[in-house]
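A protein chain is absent from this complex, but the other protein chains hold their places.
Right after this comes chain A.
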Amino acid sequence: MVLDTGDSYVTADGRTIGGVLMEMKNITLKFGGVTAIKDISFDIREGEIRAIIGPNGAGKSSMLNVISGFYKPQEGEVWFRGAVRGPVKPFQVAQEGIARTFQNIALFEGMSVLDNIMTGRLTHMKTNMVAQAMWWGAAEKEENENREKVERIIDFLEIQAIRKTPVGRLPYGLKKRVELARALAAEPMLLLLDEPMAGMNVEEKEDMSRFILDVNDEFGTTIALIEHDMGVVMDLSDRVVVMDYGKKIGDGTPDEVRSNQAVIDAYLGVSHD
């Protein structure tokens, strides 16, 4: 199926995938003499779940950091919502509607789950710090509105029981869920997940998969994720980009990717000369 930038289609399970939301054009990223990403192009469509896979050191996390604007590629362009993106500061990325989770959990360990998720709402708060500290007037109203949004996310991710627990006391699987909650609190258009299932047992993985599908379905959030667990990736995603040694070796639906010889070689280990 060849689609144009503005085309949309309906998936077998009834979701509508829209036009191109973000496009990578000939991205090359170097750290000194090391080329982490070499001339990669692909796009992410509105409403889809897009996976980036590849063996260790393939450049997946670097790619995610390019998407999030944290790394600036030496060559190539990042197009977001129909325009080339210039150099951006992290808060600008958040304001543009991109949120992410991290491979190594990056939460405020000493703060409660609720407070952690509330930090995700920062970009939606307009009142100044003094008014917020005094909790007065517009600030009070604003906090209540934001709290309600956060409570809906807590309900959505089924973490009511740990609402007031300090994050540092939680087991790993729950921390991952709190991180997802914080990213969702920003109400992103594009959600980036860096190995959302790493270190989880089968049951936790199933829960997390369900949440990812539900987020995509209920909120229509576009999701780009990196994941090692092949089963999970193939089940979840609409399209998959496969990277190996910084190059794109495959791109397409899970079925196409699965039967791609270059991908099979990369995973089974063919010598690279």
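Annotations for the structure displayed:
Following the convention adopted for this analysis, a contact is a pair of C-beta atoms (placed from the backbone, for glycine too) under 8 Å apart; a residue touches a chain by one contact, two chains touch by 3 or more; residues count from 1.
The rule is short, and it goes like this: contacts and distances are computed from a predicted model.
Name of the non-displayed chain as stated in its UniProt record, restricted to "ABC transporter substrate-binding protein", "Response regulator", "Long-chain-fatty-acid--CoA ligase" or "NADH-quinone oxidoreductase subunit M": "Long-chain-fatty-acid--CoA ligase".
Of the candidate positions A:Asp155, A:Asp235 or A:Asp255, contact with the unshown chain belongs to A:Asp155. Only one residue in the set A:Asp7, A:Glu109, A:Glu145 or A:Asp214 touches the chain that does not appear here, and it is A:Asp214. Considering the complete assembly, chain A touches the hidden chain via residues 13-15, 147-148, 151-152, 154-156, 158, 160-161, 163, 203, 206, 210, 213-214, 217-218.
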